[in-house]
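Left out: one protein chain. Kept in place: all the others.
Up next is subunit A:
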Amino acid sequence: MQLLFQRWRQQVAAYFSTPAASSREAQQREVSTRRRGRMSQLIRSHIPPRTERMAVDQDWSSVYPTAAAFKPASVPLPIRMGYPVKGGVPPPKEGNLELIKIPNFLHLTPPAIKKHCAALRDFCTEWPSALDGDEKCEQHFPVEIETVDYVSAGTSIRNPKARIVTLRVKLSNLNLDDHAKKKLIKLVGKRYCKDTDVLTIITDRCPLRRQNYDYGIHLLTVLYHESWKTEAWESEKTEEDMEEYIWENSSSQKNALDTLLQIKATENVSNVTKEELLASEVVRNYRNSVIALKNEGETESNMSQYKESVKKLLNIQALP
(Lines give C-alpha, C1' and ligand atoms only; values in the text may rest on other atoms or scores of the structure.)
Protein backbone atom coordinates (compact mmCIF):
# COMPACT_ATOMS: atom_id res chain seq x y z
CA MET A 1 0.00 0.00 0.00
CA GLN A 2 2.88 2.33 0.89
CA LEU A 3 4.55 1.56 -2.40
CA LEU A 4 1.39 2.28 -4.30
CA PHE A 5 0.97 5.69 -2.64
CA GLN A 6 4.55 6.64 -3.46
CA ARG A 7 4.20 5.54 -7.04
CA TRP A 8 0.99 7.47 -7.42
CA ARG A 9 2.59 10.60 -6.07
CA GLN A 10 5.54 10.16 -8.45
CA GLN A 11 3.33 9.66 -11.42
CA VAL A 12 1.13 12.62 -10.73
CA ALA A 13 4.23 14.76 -10.25
CA ALA A 14 5.64 13.45 -13.50
CA TYR A 15 2.39 14.27 -15.26
CA PHE A 16 2.41 17.85 -14.10
CA SER A 17 6.05 18.34 -14.99
CA THR A 18 5.84 17.06 -18.60
CA PRO A 19 2.63 18.23 -20.19
CA ALA A 20 3.07 16.24 -23.41
CA ALA A 21 2.90 12.71 -22.04
CA SER A 22 4.12 10.09 -24.49
CA SER A 23 1.91 7.18 -25.32
CA ARG A 24 4.25 4.67 -23.77
CA GLU A 25 4.07 6.39 -20.42
CA ALA A 26 0.33 6.61 -20.69
CA GLN A 27 0.16 2.92 -21.44
CA GLN A 28 2.48 2.05 -18.60
CA ARG A 29 0.37 4.11 -16.36
CA GLU A 30 -2.70 2.37 -17.67
CA VAL A 31 -1.14 -1.04 -17.11
CA SER A 32 -0.08 -0.19 -13.59
CA THR A 33 -3.39 1.43 -12.79
CA ARG A 34 -5.44 -1.47 -13.94
CA ARG A 35 -5.45 -2.58 -10.32
CA ARG A 36 -8.75 -1.70 -8.68
CA GLY A 37 -8.87 1.40 -6.66
CA ARG A 38 -10.21 4.94 -6.71
CA MET A 39 -6.76 6.40 -7.32
CA SER A 40 -6.43 4.48 -10.55
CA GLN A 41 -9.71 5.89 -11.83
CA LEU A 42 -8.60 9.37 -10.93
CA ILE A 43 -5.35 8.93 -12.83
CA ARG A 44 -7.05 7.52 -15.87
CA SER A 45 -9.42 10.40 -16.08
CA HIS A 46 -6.50 12.84 -15.97
CA ILE A 47 -4.46 11.39 -18.83
CA PRO A 48 -6.16 11.25 -22.20
CA PRO A 49 -5.35 8.27 -24.42
CA ARG A 50 -3.30 8.69 -27.55
CA THR A 51 -6.33 8.13 -29.76
CA GLU A 52 -7.65 11.59 -29.01
CA ARG A 53 -4.55 13.16 -30.49
CA MET A 54 -4.61 11.11 -33.69
CA ALA A 55 -5.43 12.83 -36.98
CA VAL A 56 -7.88 11.18 -39.33
CA ASP A 57 -5.37 11.06 -42.19
CA GLN A 58 -2.40 9.90 -40.16
CA ASP A 59 0.06 7.29 -41.35
CA TRP A 60 -1.26 4.13 -39.69
CA SER A 61 1.78 2.05 -40.58
CA SER A 62 3.85 4.11 -38.16
CA VAL A 63 1.43 3.40 -35.32
CA TYR A 64 1.57 -0.36 -35.91
CA PRO A 65 4.70 -1.03 -38.00
CA THR A 66 5.05 -4.63 -36.85
CA ALA A 67 2.89 -7.27 -35.27
CA ALA A 68 2.00 -6.07 -31.78
CA ALA A 69 -0.65 -6.75 -29.20
CA PHE A 70 -3.85 -4.74 -29.29
CA LYS A 71 -3.42 -1.49 -27.37
CA PRO A 72 -6.79 0.12 -26.69
CA ALA A 73 -5.25 3.53 -26.23
CA SER A 74 -3.55 3.38 -29.61
CA VAL A 75 -6.42 2.09 -31.73
CA PRO A 76 -9.03 4.80 -32.37
CA LEU A 77 -11.88 2.39 -33.04
CA PRO A 78 -14.93 1.88 -30.81
CA ILE A 79 -14.60 -1.91 -30.66
CA ARG A 80 -16.57 -4.05 -28.29
CA MET A 81 -15.80 -7.73 -27.86
CA GLY A 82 -16.92 -10.48 -25.55
CA TYR A 83 -20.08 -12.01 -24.21
CA PRO A 84 -22.61 -9.31 -23.32
CA VAL A 85 -23.95 -8.84 -19.83
CA LYS A 86 -27.63 -9.79 -19.56
CA GLY A 87 -29.61 -7.05 -21.24
CA GLY A 88 -26.41 -5.23 -22.09
CA VAL A 89 -23.74 -4.86 -24.73
CA PRO A 90 -20.35 -6.55 -25.15
CA PRO A 91 -17.65 -5.04 -22.96
CA PRO A 92 -15.64 -2.07 -24.30
CA LYS A 93 -12.07 -2.23 -25.52
CA GLU A 94 -10.43 -0.85 -22.35
CA GLY A 95 -8.94 -3.73 -20.42
CA ASN A 96 -10.52 -6.28 -22.75
CA LEU A 97 -8.55 -9.50 -22.67
CA GLU A 98 -10.40 -11.01 -25.62
CA LEU A 99 -9.08 -8.30 -27.89
CA ILE A 100 -5.54 -8.83 -26.69
CA LYS A 101 -5.71 -12.62 -27.07
CA ILE A 102 -6.85 -12.76 -30.67
CA PRO A 103 -4.18 -12.17 -33.34
CA ASN A 104 -4.75 -8.79 -34.98
CA PHE A 105 -3.82 -7.63 -38.45
CA LEU A 106 -3.45 -3.96 -37.58
CA HIS A 107 0.08 -4.00 -38.95
CA LEU A 108 -1.13 -5.42 -42.29
CA THR A 109 -3.60 -2.86 -43.56
CA PRO A 110 -3.87 -2.62 -47.37
CA PRO A 111 -1.67 0.52 -47.63
CA ALA A 112 0.97 -1.18 -45.48
CA ILE A 113 0.86 -4.31 -47.65
CA LYS A 114 1.21 -2.19 -50.77
CA LYS A 115 4.23 -0.44 -49.27
CA HIS A 116 5.88 -3.73 -48.38
CA CYS A 117 5.21 -5.19 -51.82
CA ALA A 118 6.58 -2.10 -53.53
CA ALA A 119 9.82 -2.64 -51.68
CA LEU A 120 9.84 -6.36 -52.41
CA ARG A 121 9.03 -6.10 -56.10
CA ASP A 122 12.66 -5.45 -56.96
CA PHE A 123 13.55 -8.92 -55.82
CA CYS A 124 10.99 -10.73 -57.94
CA THR A 125 11.45 -12.07 -61.44
CA GLU A 126 8.87 -12.59 -64.12
CA TRP A 127 7.59 -15.89 -65.35
CA PRO A 128 8.81 -16.52 -68.90
CA SER A 129 6.01 -15.50 -71.22
CA ALA A 130 6.72 -18.39 -73.58
CA LEU A 131 5.35 -20.86 -71.03
CA ASP A 132 1.84 -19.54 -70.73
CA GLY A 133 -0.06 -22.82 -70.59
CA ASP A 134 0.17 -26.17 -68.85
CA GLU A 135 0.75 -27.98 -72.14
CA LYS A 136 3.73 -25.80 -73.03
CA CYS A 137 5.17 -26.32 -69.55
CA GLU A 138 4.83 -30.04 -69.95
CA GLN A 139 6.27 -30.04 -73.41
CA HIS A 140 9.44 -28.23 -72.39
CA PHE A 141 9.68 -29.34 -68.77
CA PRO A 142 8.13 -32.77 -68.44
CA VAL A 143 9.45 -33.76 -65.01
CA GLU A 144 7.52 -32.51 -61.96
CA ILE A 145 9.02 -32.51 -58.50
CA GLU A 146 6.66 -31.94 -55.61
CA THR A 147 7.90 -31.02 -52.14
CA VAL A 148 6.04 -29.81 -49.06
CA ASP A 149 7.20 -27.29 -46.47
CA TYR A 150 5.59 -27.14 -43.04
CA VAL A 151 5.37 -23.97 -40.95
CA SER A 152 4.00 -24.16 -37.44
CA ALA A 153 4.73 -22.97 -33.95
CA GLY A 154 5.93 -25.48 -31.47
CA THR A 155 8.93 -26.69 -29.58
CA SER A 156 10.68 -27.54 -32.86
CA ILE A 157 10.55 -26.03 -36.33
CA ARG A 158 11.49 -29.35 -37.98
CA ASN A 159 8.84 -31.59 -39.44
CA PRO A 160 9.84 -35.12 -40.49
CA LYS A 161 7.28 -35.11 -43.31
CA ALA A 162 9.21 -32.37 -45.06
CA ARG A 163 11.76 -34.78 -46.50
CA ILE A 164 9.26 -36.54 -48.78
CA VAL A 165 9.79 -35.88 -52.50
CA THR A 166 7.32 -36.88 -55.24
CA LEU A 167 8.59 -37.21 -58.79
CA ARG A 168 6.06 -37.33 -61.64
CA VAL A 169 6.79 -37.80 -65.31
CA LYS A 170 4.70 -38.79 -68.33
CA LEU A 171 6.09 -41.81 -70.15
CA SER A 172 5.21 -40.32 -73.51
CA ASN A 173 7.88 -37.67 -72.91
CA LEU A 174 10.62 -40.21 -72.30
CA ASN A 175 12.58 -41.73 -75.15
CA LEU A 176 11.21 -45.29 -74.95
CA ASP A 177 10.37 -47.84 -77.60
CA ASP A 178 7.57 -50.36 -77.37
CA HIS A 179 9.47 -53.10 -75.54
CA ALA A 180 11.12 -50.59 -73.19
CA LYS A 181 7.80 -49.04 -72.28
CA LYS A 182 6.19 -52.39 -71.50
CA LYS A 183 9.17 -53.49 -69.45
CA LEU A 184 9.20 -50.21 -67.52
CA ILE A 185 5.53 -50.54 -66.71
CA LYS A 186 6.10 -54.07 -65.46
CA LEU A 187 9.08 -52.99 -63.36
CA VAL A 188 7.27 -50.10 -61.81
CA GLY A 189 4.01 -51.79 -60.93
CA LYS A 190 1.51 -49.71 -59.01
CA ARG A 191 3.41 -46.45 -59.47
CA TYR A 192 2.19 -46.10 -63.06
CA CYS A 193 -1.28 -44.81 -63.82
CA LYS A 194 -2.59 -46.11 -67.13
CA ASP A 195 -5.31 -43.47 -67.57
CA THR A 196 -3.04 -40.46 -67.33
CA ASP A 197 0.21 -42.15 -68.44
CA VAL A 198 2.02 -40.74 -65.42
CA LEU A 199 4.80 -42.45 -63.49
CA THR A 200 4.89 -41.33 -59.84
CA ILE A 201 7.88 -42.03 -57.64
CA ILE A 202 7.57 -41.06 -53.97
CA THR A 203 10.83 -41.19 -52.02
CA ASP A 204 11.31 -40.74 -48.34
CA ARG A 205 13.98 -43.22 -47.38
CA CYS A 206 16.71 -40.61 -46.87
CA PRO A 207 16.76 -38.12 -44.01
CA LEU A 208 17.23 -35.02 -46.16
CA ARG A 209 15.09 -33.67 -48.97
CA ARG A 210 18.03 -33.19 -51.31
CA GLN A 211 19.08 -36.79 -50.80
CA ASN A 212 15.56 -37.99 -51.53
CA TYR A 213 15.47 -35.94 -54.71
CA ASP A 214 18.79 -37.40 -55.86
CA TYR A 215 17.55 -40.88 -55.06
CA GLY A 216 14.38 -40.26 -57.06
CA ILE A 217 16.38 -39.15 -60.09
CA HIS A 218 18.65 -42.16 -59.65
CA LEU A 219 15.63 -44.49 -59.63
CA LEU A 220 14.29 -42.92 -62.79
CA THR A 221 17.65 -43.30 -64.51
CA VAL A 222 18.01 -46.93 -63.48
CA LEU A 223 14.46 -47.77 -64.60
CA TYR A 224 15.00 -46.09 -67.93
CA HIS A 225 18.24 -47.86 -68.73
CA GLU A 226 17.15 -51.23 -67.43
CA SER A 227 14.01 -51.13 -69.54
CA TRP A 228 16.07 -50.70 -72.70
CA LYS A 229 18.04 -53.83 -71.87
CA THR A 230 16.72 -57.15 -73.20
CA GLU A 231 17.60 -60.06 -70.99
CA ALA A 232 17.95 -63.63 -72.19
CA TRP A 233 14.99 -64.88 -70.18
CA GLU A 234 12.63 -62.32 -71.71
CA SER A 235 12.25 -64.53 -74.76
CA GLU A 236 10.32 -66.97 -72.54
CA LYS A 237 7.44 -64.54 -72.29
CA THR A 238 4.19 -66.47 -72.55
CA GLU A 239 0.75 -65.45 -73.60
CA GLU A 240 -0.31 -64.87 -69.97
CA ASP A 241 2.45 -62.26 -69.57
CA MET A 242 1.36 -60.23 -72.55
CA GLU A 243 -0.20 -56.88 -71.72
CA GLU A 244 -2.35 -56.74 -74.84
CA TYR A 245 -3.81 -59.29 -77.17
CA ILE A 246 -1.78 -60.11 -80.31
CA TRP A 247 -3.65 -61.96 -83.02
CA GLU A 248 -0.68 -63.37 -84.91
CA ASN A 249 0.12 -66.96 -83.79
CA SER A 250 -2.91 -67.14 -81.57
CA SER A 251 -5.57 -69.83 -81.35
CA SER A 252 -8.11 -67.48 -82.95
CA GLN A 253 -5.96 -67.14 -86.06
CA LYS A 254 -5.42 -70.89 -86.24
CA ASN A 255 -9.14 -71.61 -85.93
CA ALA A 256 -10.10 -69.04 -88.54
CA LEU A 257 -7.57 -70.30 -91.05
CA ASP A 258 -8.52 -73.93 -90.47
CA THR A 259 -12.20 -73.15 -90.98
CA LEU A 260 -11.54 -71.24 -94.18
CA LEU A 261 -9.30 -73.98 -95.55
CA GLN A 262 -11.99 -76.58 -94.85
CA ILE A 263 -14.60 -74.41 -96.57
CA LYS A 264 -12.36 -74.00 -99.59
CA ALA A 265 -11.64 -77.78 -99.65
CA THR A 266 -15.35 -78.65 -99.68
CA GLU A 267 -15.95 -76.19 -102.51
CA ASN A 268 -13.10 -77.85 -104.39
CA VAL A 269 -11.34 -74.61 -105.07
CA SER A 270 -7.68 -74.78 -105.97
CA ASN A 271 -5.28 -74.62 -103.06
CA VAL A 272 -5.17 -71.16 -101.64
CA THR A 273 -2.17 -70.47 -99.46
CA LYS A 274 -2.26 -69.28 -95.88
CA GLU A 275 -0.66 -65.98 -96.81
CA GLU A 276 -3.39 -65.28 -99.34
CA LEU A 277 -6.04 -66.04 -96.79
CA LEU A 278 -4.34 -63.85 -94.20
CA ALA A 279 -4.09 -61.00 -96.65
CA SER A 280 -7.71 -61.22 -97.72
CA GLU A 281 -10.09 -58.58 -96.48
CA VAL A 282 -12.54 -60.79 -94.58
CA VAL A 283 -9.75 -62.21 -92.48
CA ARG A 284 -8.37 -58.70 -91.87
CA ASN A 285 -11.77 -57.52 -90.66
CA TYR A 286 -12.11 -60.54 -88.40
CA ARG A 287 -8.65 -59.93 -86.98
CA ASN A 288 -9.39 -56.26 -86.23
CA SER A 289 -12.70 -57.03 -84.57
CA VAL A 290 -11.20 -59.77 -82.36
CA ILE A 291 -8.31 -57.49 -81.31
CA ALA A 292 -10.74 -54.68 -80.49
CA LEU A 293 -12.90 -57.02 -78.41
CA LYS A 294 -10.00 -58.42 -76.43
CA ASN A 295 -8.16 -55.16 -75.82
CA GLU A 296 -10.96 -52.67 -75.31
CA GLY A 297 -13.59 -54.91 -73.81
CA GLU A 298 -17.14 -55.54 -74.98
CA THR A 299 -18.99 -52.51 -76.24
CA GLU A 300 -21.95 -52.17 -78.59
CA SER A 301 -19.85 -51.13 -81.55
CA ASN A 302 -17.24 -53.82 -80.91
CA MET A 303 -19.81 -56.58 -80.76
CA SER A 304 -21.62 -55.44 -83.91
CA GLN A 305 -18.30 -55.16 -85.74
CA TYR A 306 -17.44 -58.73 -84.67
CA LYS A 307 -20.83 -59.97 -85.84
CA GLU A 308 -20.42 -58.35 -89.27
CA SER A 309 -16.90 -59.75 -89.72
CA VAL A 310 -17.98 -63.29 -88.76
CA LYS A 311 -20.92 -63.12 -91.14
CA LYS A 312 -18.62 -62.05 -93.95
CA LEU A 313 -16.06 -64.72 -93.07
CA LEU A 314 -18.51 -67.59 -93.06
CA ASN A 315 -20.63 -66.12 -95.84
CA ILE A 316 -23.86 -66.10 -93.89
CA GLN A 317 -26.21 -63.40 -95.14
CA ALA A 318 -29.49 -64.66 -93.83
CA LEU A 319 -29.32 -63.80 -90.13
CA PRO A 320 -30.07 -60.18 -89.17
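Following the convention adopted for this analysis, contacts are C-beta pairs under 8 Å (C-beta built on N, C-alpha and C of every residue); 3 or more make two chains touch, one makes a residue touch a chain; residues count from 1.
The rule is short, and it goes like this: contacts and distances are computed from a predicted model.
A.B. asks: Match the chain absent from this complex view to the correct UniProt protein name in "Small ribosomal subunit protein uS10m", "Sestrin 1", "Ig-like domain-containing protein" or "Proteasome subunit beta".
C.D. replies: "Small ribosomal subunit protein uS10m"
A.B. asks: Return the single residue from A:79, A:97 or A:148 that touches the missing chain.
C.D. replies: Checking the options A:79, A:97 or A:148, the one contacting the hidden chain is A:148.
A.B. asks: Using the touch definition from the top, which of A:60, A:192, A:224 or A:247 touches the missing chain?
C.D. replies: A:224
A.B. asks: Using the definition of touch stated at the top, determine which of A:174, A:188 or A:291 touches the missing chain.
C.D. replies: Of the candidates A:174, A:188 or A:291, A:174 is in touch with the missing chain.
A.B. asks: For subunit A, which positions touch the chain that isn't shown here?
C.D. replies: Interface with the chain not displayed, on the subunit A side: 67, 102-103, 105, 108, 110, 113-114, 116-118, 120-131, 134, 137-138, 140-153, 169, 173-175, 180, 217-218, 220-222, 224-225, 228-229.
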